[in-house]
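Of the protein chains in this complex, all but one are displayed in their positions.
Chain nomenclature is as follows: A and B, assigned in order of appearance, with residue numbering initiated at 1 for each chain independently.
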Amino acid sequence: MIAETGLIALWLAAALALLQFALGAIGLRMGRDDYYAAIRPVAVAQGLFVSLSFLLLIWLFLRSDMSVKLVVMNSASVKPLLYKFAGTWGNHEGSMLLWVTVMGLAGAFIALFERSLRTSTLVATLAAQAFISLGFYAFLLVSSNPFERMFPVPADGQGLNPLLQDPGLAFHPPTLYFGYVGLSVAFSFAVGAMITRDVGAAFAKAMRPWVLGAWIFLTLGITAGSYWAYYELGWGGWWFWDPVENASLMPWLAATALLHSVTVLATRDSLRAWTLMLAVVAFSMSMIGTFLVRSGILTSVHAFAVDPERGSFILALLALYIGGAMALFALRVGTVKEGKRFELVSREGALVANNLLLSVILALVFIGTLYPLLVEAVTGDKLSVGPPYFNLATGPLALLLVAVMAAGPLLRWRRDNAKALLNRISIPILLTAATLFVLVLFTTGMSILALLGLALAVGVAIASFAPLWKRNLRRTPLHIYGMVFAHFGIAVALVGMACESSFTEEKLVAAKPGDEIVVNNWRLQFEAIEPMAGPNWTALESRMTAQYGDGVIHEITPQNRMFAAAQTQTSEAALLTRWNGQLYVVLGEGDSEGRWQIRVWWKPFVTLIWFGGILVALGGFLAMIGRLQRGYKQRKQREYAEMML
Amino acid sequence: MKRVLVFLLVCLAAPAAAQTGLPPAPYADRQLDDPQQEAAARDLMEELRCLKCQSQSIADSNAPMAGDMRSQVRERIAAGETPEEVRSWLIERYGNWVSYDPPISSAVTWPLWIAPIILLLAALWLARGRFRKYRGEQ
Partner (left out) sequence: MNRWLLWLPLALFGLLFATFATGLILPKDNIIESKMVGKPMPDFALPAAIEQRPGLSSADLAKGKPTLLNIFASWCLPCIAEAPQLLALQQAGVEINAIASRDTPEDIANFLNRWGNPYARIGTDTTSKVQLELGSSGVPETFVIDGNGIIVHQHIGDIRQEDVDMLLKLLEDAE
């Protein structure tokens, strides 16, 4: 009965979404205030019903109800509880339901708490949000019903893919979904504002928390995904420029640009059309990413359970939403004034540079990812675009962007002069030059990009704290701290990337138990190799000890795991983290003479990459709290002032 | 994107039955003695695409054929060939697909390389209009 209840709740939620859209559309057309009033409770009810449906699906997974097809295909009764839980969204149907659930909740949230936007714009936004949800409801109910029963009921399920049985990964997809949904809300706001031609500071302020929230989740999602690929795949790499990775990077790039342009719009009422376009592009990138991953039209190492039919459905939704929004843009933006103007050397100028550079990088990642597809469609030639292209095409632009990032916060709004800026930023520039000098003198074999990157990162790390210089630290608003943290995090991550690419040491050896392996300052002793068993896997485990210099002796156990249910083998790397880097050991195949292929990396400062990512997200979080607090205070003050009048 | 969910790595997790029982080629997993040559080989291996896999460089792949390709790359580099010679030797046999570095000179791939310049010019053109107009208004 649980499955049926879930399905009914889903149908009801879909019907409410339709009602929400109709109320909004008709209300706007006829200017009916009573329709406006009705749309808020409908949005809340939609959110509640779709959440109920999702909770019931989780319940089915936790109970391992093998009469439900989705549970059979993606779960097994012998499986840690966490993965039963995560199994709910570790598949196409469940993840789509999660997506639409978060969208429904976001709609309910807007309906309950958004008070500063003009009513008609709010109604248009909620109607747009309902329209997007409707597509996903149709998708679920027509072609991917998560509650489908299975008959006869099998004895047990087929299990979750072993590579997904990882605590970090269990929460990776929902994190990205929160990001995508946040961008869908920003999109709805943009569509709403275009419909009512109400593009200004109030609209920007209403949209900003959603963009910020989406951006925080995307940052966390990419950071976690990268770390997961790093330790789970056992290849020692943290970014492969694989199509699926690019698909996750593109929305982040767009969201980062949008986050900055929306600030210009909120503060200076400028860049209106550009911000609208970015909001549309950011959501497009989420949809396109979903399409690329689900349709399987690009070959990826992170191959999904792909299905061209689902691909067609998503493509149709994509055409409807994005094509529609872009047509609306062309029709309406002509009548939206671009807003206030500014000089080249100014805070706005730096933010425009940020936006243009991010957009160009985004376009290059986009082109590089899709170019093989385009060429194959036109000429039939097969070709590959990979790291050499992406690094060379986007790397220099990214460094330029980082330099702008250091200077931007030190500029005044509207107008500033270049000399004063140079004055303010002289210490970081000197630091960068000094680092560059030292690196050129004392290192060999660094690529130019890594060399410049590392030198720049050192300067930028200092420069990112400059906005706090000579300020009363206790009275500095929280969002300034947020910016400082986020920019500092970028510099930290850049240090990690440059060090990883330049100073990594690798050793491949065929070793017998008893052998010693030396990498950098590490001495590894290969002790033994023995079979062992886990809850749903068996493994060959190697026991080794590792010692850095004369330091503590650590025991590490890299494994080769075999998962019974899925007939898959995974390599469980062993990692040892020190403050100055990570030791990474992988156990390979054995040979007939009792030697085992062992791959060892010493990666200096590699952890800074993800630590930087976390700092960036933390900065976003601080900014979020700061903005929400400030918005709340301003509203209270306004209400107070109105009361006094 | 959820770079995640179902994850069928052809090379990482191929069924054991359809694999060769022979040991890998001599230099598949053995580093060259000269660290400079090894570094050159390593850089090249990361830019060559595994033939049997979804989307992986031969450096990362466990497929036997990727091992054979690594061995070939190392042997050729050790014999004094430059990485670019080894790359073009493979491209001659497998086409541009085998290299992750699209050539500038090829009729199909040159647009990729001018894209950054064109996009930057377009971006500057978009922005220039705004600043210029501001000065005009003053």
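Note that contacts are C-beta pairs under 8 Å (C-beta built on N, C-alpha and C of every residue); 3 or more make two chains touch, one makes a residue touch a chain.
Owing to the predicted nature of the structure, the values given are computational and were not obtained by experimental measurement.
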Omitted chain - touching chains that are shown: A, B
Absent-chain contact - pick from A:155, A:330, A:473 or A:643: A:330
Option from A:291, A:485 or A:563 whose C-beta touches the chain left out: A:291
Contact partner of the left-out chain, one of A:154, A:168 or A:308: A:308
Residues in chain A touching the chain absent from view: 273, 277, 280-281, 284, 288, 291, 295-297, 299, 308, 311-312, 315, 318-319, 322-323, 326-327, 329-330, 333-334, 338, 370, 373-374, 376-377, 382
Residues of chain B in contact with the chain not shown: 17-22, 24-26, 51-52, 54, 64-65, 68-69, 71-72, 90-95, 97-98
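Quick note on the criterion: only the chains that are shown with their structure count from here on.
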Euclidean distance of C-alpha centroids - chain A vs chain B, Å: 25
Chain A - residues contacting chain B, complex: 90-92, 95, 161, 163-164, 169, 172-173, 176-177, 225, 228-229, 233, 235, 237, 240, 242-245, 247-248, 289-290, 292-293, 299-305, 338, 341-344, 349, 352-353, 356-357, 359-360, 363-364, 367-368, 371, 375, 379, 381-389, 393-394, 397, 445, 506-508, 510, 567-571, 588-589, 591-592, 597, 599
Residues of chain B touching chain A in the complex: 1-9, 12-13, 15, 23, 29-31, 39, 42, 46-47, 49, 53-57, 59-60, 62, 95-102, 108-109, 111-113, 115-116, 119-120, 123-124, 126-127, 130-131, 133-135, 137
